[in-house]
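Note that one protein chain of the assembly has been removed; the remaining protein chains are unaltered in position.
Let's turn to chain A:
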Amino acid sequence: MKKAILIISVLFIGATGFAQNKNAKATIEVDGVCGMCKDRIEKASIQAKGVKSAIWNVETHQLNLIYNEKKTDLATIQQSIADSGHDTQDIAAKDEVYNQIDPCCKYRDQQVIDDHKQGGH
């Protein structure tokens, strides 16, 4: 009986494992203003365990992700990005971290945003 439970539970885990996508795609919004932000966001994403590919677009603020659902989830990835100083759609970066990023990357500052719009970077 124990064996049967074990087999069933293994099968069940296997089945749920199968249902989880190893190459799940997602697009989330991450705030940032420039190429330096792009590097930081992509690096923070890829350094989060389980993320295989991360491409952020400066203009659209969209972060295209491919990640292993078995190893991570969107909340974890977003936390990692927020820890690097960038607000994501669900998690805002802590002020202490935000204050440490380069002055040119201060995406919460309207002045900085405007500077970039005028073709600063």
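Assume a contact is a pair of C-beta atoms (placed from the backbone, for glycine too) under 8 Å apart; a residue touches a chain by one contact, two chains touch by 3 or more; residues count from 1.
The criterion applied here is as follows: contacts and distances are computed from a predicted model.
Trainee: Out of "Hydrogenase accessory protein HypB", "TonB-dependent receptor", "Tetratricopeptide repeat protein" or "ABC transporter substrate-binding protein", which one is the UniProt protein name for the chain not included here?
Mentor: "TonB-dependent receptor"
Trainee: With respect to the chain omitted from the figure, which of A:20, A:60 or A:99 is a touching residue?
Mentor: Hidden-chain contact among the options goes to A:60.
Trainee: Just checking the interface: what residues of chain A touch the absent partner chain?
Mentor: Contact residues on chain A toward the absent chain are 23, 25-27, 29, 39, 42-43, 46, 51-55, 57, 59-60, 62, 64-66, 89.
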